[in-house]
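One protein chain omitted, others in place.
Think of it as A and B in the order they're written, each chain with its own count starting at 1.
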Amino acid sequence: MIARLIADIPPRGLALFGALLVALIAAPIFAGDYLLTVLIVILYFAYVGQAWNIMMGFVGQLSLGHALYVGLGSYIAAALFVRFGVGPWWGLVVAVPLAAAVGACIGFLAFRFRVAGVYFAILTIAFAEFARVGFDHLQWTGGSGGLFLPVTQYSYNDVWRLRGHPVMFYYILLAATALAFVLCRALLQSRVGYFWRAIREDEEAARSAGIDTFHYKMLAVVISAAMTSFAGVIYAFYYNNLFPEQVFHILRSIEIILGPIVGGVGTLFGPILGAFLLTGLAETLTAALAALGIDLPGAKQVFYGICLLLVVTALPEGVWPWLSRRIGLTERKT
Amino acid sequence: MPVDIYLNVAVGGILTGLVYGLMALGLSVIFGVVRVVNFAHGEMMTMAMYIAVTLFGAFHLDPLTMMVPIAAVMFAFGYLLQVRLINPFVTRPEYMQFLLLVAVAIIIINSLLIIYGPDARNVQTSYSYDSFQIGPLIVDATKLYAGIAAVVVAALLFGFFRYTRQGTAIRACADNYTGALVVGLDVKHLYALTFGVGAACVGAAGTMLLLIFDVTPSAGPAYTLLAFVIVITGGLGSMVGALIGGVLIGFTEAMAGLLFSPSAKSMFAFAILVLVLLFRPQGIMGKRTA
Partner (left out) sequence: MSAILSVDNVSKRFRGLVAVDRLSFEIEEGSIFAVIGPNGAGKTTLFNMIAGVFAPDSGTITFAGERVDGLSSDQICRRGVGRTFQIVRPFPGLSVEDNVIVGALLHERRVPEARARAHEVLRQLDLYDKRLQRASALTLPDRKRLEVARALATAPKLLLLDEVMAGLRPTETDRMVAILKQLNRESGLTILLIEHVMRAVMALAGRVLVMHHGAAIAQGAPAEVVRDRAVIDSYLGAEAISA
């Protein structure tokens, strides 16, 4: 099976990926605390970007409400922990199927009623907004005042309860990102992946080739939602505080899509590259401004906006296809 | 609760709804003609609101009197935006347009944040706390003026599209792009004109809305969504629909705020959106199937 996964990747590509992986595994040894937090954010977006990419890049369904699934994962796991002392990994067992079910509902409503394209995007926004306002009123999870996780200690890493040093979260997110990458590759190469791409290219023609497009679109939505909610769980236990206004906000959803779009929608490595580029450059910008004594909240986001603008106008396929052609790897866009 | 209160709130909601309708009208015009999904619509409105705030702060000029100049500024902004940035995207896939305008929105929101800071700003005019008594009704002066202004501007817009040469040319473009080209209409210019008109609309609506609500840099997305809800509910491509949708949403918001809780207002707007998308996607006054 591994043979099939790495089939037709040029050896140079494998070597590069291998090197990157090794570098990332070793990074915490050399990185300071600040850099470690930056890397955690990068990996978070690399992971979540891949999950989103399944819906948009592989099947062509634009979701602008993915913060909904992050938020659901966060709140369910956090609430179970705070109210019943249930550990995050058990919380996952509850949160992931629930998020998947919500995704299935949205998918069902949209696909049965032929809501597509921009209307579908607006629908996803509406549901996320609904959750934002809804959780603002949900006292069981703290309402608009927020939900706070008790922080007991940082001294040792309790993986079971996700209490501990950031380095623990780093390796969890690294593993998640790597696994997501492998999963996406396997999916794309499989029968499901072919059907997904056919649907993305031309749904009507895909149906005429016998593909049950409803079924496969639902599958993509459910997988994407489930994967995204895992990130939500990590988010909750890393930051230890949740506010509906922040967690479900549309700007969160937009942050999620920036990485894949800049990196390359539909490609495997695009979301990862995009996360590195955007967050890396943004942090450099903030650091440079700080060095000059300027503290501009919002400067980072203006930078994101400009990046998005540039990519959409000049490099609509994203940076990765262009880059991979340059370094001779040409991962053919799926 | 006595009936008066319901009536007052309802009327207030309808008046506010007229302004919402004007805002949505701008979006409807843009989408109906240029067929671009203007995700930066709310942000253009917040821009206008902030300009009004600045002018009020510096020169104590009432937003309503500033409406025309601000609309003019927004017109220029919209025109340039379309010509310089958006035009090549008219023929590209919808999600690309969406993303382009998302980028514009992000830049606007955060630029406003940098310039004005995160705190809410508002405008206190001499009549901010006045109200009129019309029979059993008590109507806020701000809402009344805003509502009237909205109707006036909307009427002007209808007139423009119905009776002027440019307006008719724009409607021709919307109906049949290739036909318009063949007949020799300068479509690129007309598209830019339309975008400018839409932006002017939203700018005017912004000055009116400033009388009623505060403004923050991140208020944009909520208004953009509201505009979309209204346009979709009222019917894409229908100008009357946008106004009807606006009034409906304004009314629902106000009543929901009264009956449930003020912050639950938007939930109802979204519930309406979901229902419309599922069961009557062409909206109330729905014309073509998009």
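FYI, a contact is a pair of C-beta atoms (placed from the backbone, for glycine too) under 8 Å apart; a residue touches a chain by one contact, two chains touch by 3 or more.
Computed from a predicted model, the values in this text were never measured in an experiment.
Colleague: May I ask you to name the displayed chains that the omitted chain touches in the full complex?
Modeller: Visible chains that the missing one touches: A.
Colleague: Of the residues A:Asp33, A:Asp212 or A:Glu245, which one touches the chain left out of the display?
Modeller: Among A:Asp33, A:Asp212 or A:Glu245, only A:Asp212 touches the chain that is not shown.
Colleague: List the residues of chain A that touch the chain left out of this view.
Modeller: That gives, for chain A, the contact residues 189-191, 194-195, 197-198, 200-202, 204-213, 332-334.
Operating definition for what follows: only the chains that are shown with their structure count from here on.
Colleague: Roughly how far is chain A from chain B, going centre to centre by Cα mean, in whole Å?
Modeller: Here chain A and chain B have centroids separated by 32 Å.
Colleague: Under the touch definition given earlier, write down the residues of chain B that touch chain A in their complex.
Modeller: It is residues 37, 85, 88, 92, 94-96, 98-100, 102-107, 109-111, 113-114, 118, 217-218, 221, 225, 228-229, 232, 261, 263-264, 266-267, 270-271, 273-274, 277-279, 281 of chain B that touch chain A.
Colleague: Which chain A residues qualify as touching chain B in the complex?
Modeller: Touching chain B: residues 56, 62, 109, 113-115, 117-119, 121-123, 125-127, 129-130, 133-134, 136-137, 144, 250-251, 254, 257, 261, 296-299, 301-302, 304-306, 308-309, 312-313, 316 of chain A.
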